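Note that one protein chain is taken out, while the other chains of the complex remain in position.
Think of it as A, B and C in the order they're written, each chain with its own count starting at 1.
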Amino acid sequence: MSKWIEDHLPKVVLAPSFIAVLVFVYGFLIWTAWVSLTRSRLLPKYDIEGVIQYKRLFAAPRWDVAMNNLFLFGALFIVISMVLGLLLAILLDQNIRTEGAIRTIYLYPMALSMIVTGTAWKWILNPGLGIEAMVRSWGFENFRFDWLVNPDMAIYTIVLAAIWQSSGFVMALFLAGLRSVDTEIIRAAQVDGIPTWRVYSAIIIPSMAPIFLSAFIVLAHLAIKSFDLVIALTGGGPGFATDLPATYMYAMAFSRGDIGQAASSAMIMMGVVFTIVVPYLYSELRAKND
Amino acid sequence: MKRLALSVSAAALVVANAAYAEPKAEVLHWWTSGGEAKSVAVLQKEFADNGGTWTDMPVAGGGGDAAMTALRARVLSGNAPTAVQLKGPAIQEWYEEGVLADISSVAEAEGWADVLPASIAAHMKCEGSWCAAPVNVHRVDWIWANADVLEANGIEMPTTWEDFNAAADKLQAAGIIPLAHGGQAWQDATVFEAVALGILGPDGFRKAFVDLDEATLTSPEMVAVFDQMRKMRGYVDPNFPGRDWNLATAMVMNGEAAFQIMGDWAKGEFLAAGKAPGEDFLCASVPGEGFLYNVDSFAMFDVDGDDNKAGQELLAKLIVGPSFQKVFNLNKGSIPARTDVALDEFDSCAELSAADMQASSDGGSLLPSYAHGMALRGAQSGAITDVVTQHFNSDMSSEEAVKQLAAAVANSL
Amino acid sequence: MTDFSMTPAHSRQQTRWGKIALRWLLYLILGVFAVYYLMPLFVMVTTSLKSLEEIRTGNLVALPRDVTLDAWKTAWSGACTGIQCDGVRPYFWNSVLIAVPAVAISTLLGALNGYVVAHWRFRGANVIFALMLFGCFIPFQVVLLPMARLLGLMGIAGTIPGLIFVHVIYGLGFTTLFFRNYYVTIPAELTKAAKVDGAGFLRIFWSIFLPLSLPIIVVTVIWQFTQIWNDFLFGVSFSQAGTQPITVALNNIVNSTTGVKEYNVDMAAAIIAALPTLLVYVVAGKYFIRGLTAGSVKG
């Protein structure tokens, strides 16, 4: 008996978490899939009506905008955050005297809730109140920075604020990565007379591949869940130019009492997540089996 | 025999308990700031004075979106609040889900049917029985103006949309922003329905936004409504997107802008800044006939426990009671839902509002606001708002907007 | 750690000047980004120190003319979050009661799970891990309604234990990922040696893995604390009167729809609400980098 417990203890320890995930993630996904096939409105109903909600979803121009925004926002946010994070990490790794303070400054936005920082950003980006007004008051009367109020550009303000919030975290990831690179390799390269930028591009950065992967996962997760940010900064506007699937889903489920529609949009979102995450998981697990 | 006696006495005990149960209520609402919170506090005080225990459950945000999120979660978890701020067709929708309590006994005892305008009373009824208590009537189709600015430019309060456009052009030429507006979907919708009421007229408005009549939605008049919206877009400053409504109000106060189309809660902002109605700022209904109302109300949810039920009855009684209706609406800027409250202490705008309500109620032009969720289910009004805000924030043609409007309504089930 | 300045010396003088110029450029770039990161905080702090009158009339991004702490006092103990006007103070404690146990439990479970997945692999362990990781990505809006139903059935709807439960469940994916990625860098032979030494599953965890885990515990605690403290959606949906966390109070102050907006109070309340997380970042920031360095970021 004790032998049985001993042998199965790992499974016993993992079981509660696994069951929880099974029920609270996958059970709920199945539930959502089911509801997406019904005409649920205010509260979920369970009479299956077919794919009507998906037809409605694909007929809604707002959903198109939301999906396009997700890809545009997601790509820009992830790429720029990574590039900026890496750049700042490299700069910060040059024996900066005030590194601790600067690092904290770069990192702190992650600690703040977007409910509030959204308001601050709204003011800063507002042409009449913020940067544009400030620069104009300095005498540059023709200065324009009106992305927030321009339907074609507003999504980029979301990108700007999102990068502000997350790039510091990515910087921390990369900084940690730089610190764990074998210094002998770098010395050797320098003795060989290889220029510094080559050392970074050919030796250090490639050796941080796992960090790119971790950063990608954290950023992708943030991109897909971005919600507070949009609500606080633009409320999805102008019009619905900055809608994202998460805000669309929320609006349908909770403002409009259209739960079936929200469920169908959730399923499409999960499909997108699946296609992004599965390759990562595959590479993770394959690496482990070596 | 003995058992029967026992059970009878037990039943008597329960009844006695119910009679003596201390009223309790957990109230979910989204009135969280300044004047609003003060207004609810009045209700809480009256509730406490009548021996009740009030548990406050405020959830602000998104015009009640967050509160509705919390409400769904609470109802599904079988832990519904006692009373919930609900309005418009949402009341009937929740009733259809079978989660609302019947408060007909209170309503009949208090004679609600006699003191409430018929169209507002209709919102409070679910299949013939009373299921919600109205708190106030907000008028949505107000136009606010800076008195000094109008005077300086020799402009009268407009009574037709042509007047409005002429005044706006004049103001624009004088370097003043004609219309203060915040580019949030619900504000776009507020302006839109004010324009629609003026151009379509009360009957057209009812057909379009209550009955969702396709012919009206695609009529040339609707195209004219969008044309006027396009004009309105020209009267707004370029920095309007995302602006909070109260910042727009501040623009009128400061004289930066001349007009704002907004419900009567804007009056609270003027008053808070020490401005006087009629002197510093002007109020008028938007050009055209009719009255668009936005009625706040409380619905009672099915809950267990005699103390909670007693709380619901007491709360319903107090909400519609004349003293609360008066005090609350003095604070909130709206007017009482019941028509028999003396308006001596109210300001001129409120008096105008009350008179118009009475008149339009008699004339059949007392209409629910679509933009504030009084006329349609959320999915439907949301679909309309999507088109309105998209049109307002792009260069979409009015014809295209009308086409999309019909399609969106059809797609909203 | 490399240094841009360590280039082969062509001319000593030239290198010296180049070095200094490069150094200045470096500080300039870092400074510009510091401004970018600090700007919103600057706006928030200055606004919170202004009077409402000054905000209404003045430039929103300018320095305050008269510094006043009234808004802070109001935000802490006087702002109306409903009919109570006690500021965010009462909600602060709720957040602590939710965040501390939720962080502790999810971190401990994450450590145990990571330990199992990395060192006690059994058939299907990979699949279980993959499923847990994928769970990180589920949008929280999706789970609200079914979760509400289950919490009701479990009898913990609207309670603090209920909120702790929810946060633990949806934190597990990330905590497990963090610990797993850290523990896979610990050689399997260590476990084997301990087994031969006679230590069992829990003994090995307790005596060998846990003492090694400080850096990753710091990382996980920072992550989880930030997520849970800043959560609004779960906080608003699964609480009831008396159990609402500070983000709900903050939202009630900031997002009132038809009331007068007191931006200075909003900003002060926001900073107060963010203080615990800011504190965690400043205090634990050093360990954060160290913890990440120690292996958590290695795939």
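What we mean here is this: a residue touches a chain if its C-beta (ideal position, glycine included) is under 8 Å from a C-beta of that chain, and two chains touch if they have at least 3 such contacts.
Here, contacts and distances are computed from a predicted model.
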Undisplayed chain, where the name is taken from the UniProt record, one of "Carbon-monoxide dehydrogenase small subunit", "Peptide/nickel transport system permease protein", "Carbohydrate ABC transporter ATP-binding protein, CUT1 family" or "Acetyl-S-ACP:malonate ACP transferase": "Carbohydrate ABC transporter ATP-binding protein, CUT1 family"
Which residue of C:85, C:104 or C:212 touches the chain not shown here: C:212
Touching residues (missing chain, whole complex) on chain C: 187, 189-190, 192-200, 203, 207-208, 211-212
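Everything that follows uses one rule, which is that only the chains that are shown with their structure count from here on.
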Category of the chain touch graph - line, ring, star, complete, other: complete
Higher-contact pair (C-beta pairs counted), A-C versus A-B: A-C
Distance between the centres, which are taken as Cα means, of chain C and chain B, whole angstrom: 38
Rounded Å distance, chain A centre to chain B centre (Cα mean): 37
Set of chain C residues in contact with two or more other chains: 144-147, 233, 251, 254-255
Shared interface positions of chain A, touching two or more other chains: 43, 129, 250, 253-254
Complex interface listing, chain B residues touching chain A: 62, 65-66, 68-69, 72, 75-76, 90, 93-94, 96-97, 183-185, 237-243, 377-379, 381-382, 386, 389-390, 392-394, 404, 407-408, 411-413
For the chain C and chain A complex, residues of the former touching the latter: 1-8, 26-27, 29-30, 33-34, 36-41, 43-44, 47, 59-61, 109, 112-113, 116-117, 120, 122, 125-126, 128-147, 150, 169-170, 172-173, 176-177, 181, 184, 200-202, 226, 230, 232-233, 247, 250-251, 254-255, 263, 266-267, 269-270, 273-274, 277-278, 280-282, 285-286, 288-299
Footprint of chain C on chain A - complex, ascending: 6, 9-11, 13-14, 16-18, 20-29, 31-32, 43-44, 88, 91-96, 100, 102-113, 115-117, 119-121, 123-124, 129-131, 133-134, 137, 164, 168, 172-173, 175-180, 183, 186, 190, 193, 195-196, 199-200, 204, 209-211, 213-214, 217, 220-221, 224-225, 227-228, 246, 249-250, 253-254, 259, 262-263, 266, 269-270, 273-274, 277-278, 281, 284-285, 287-289
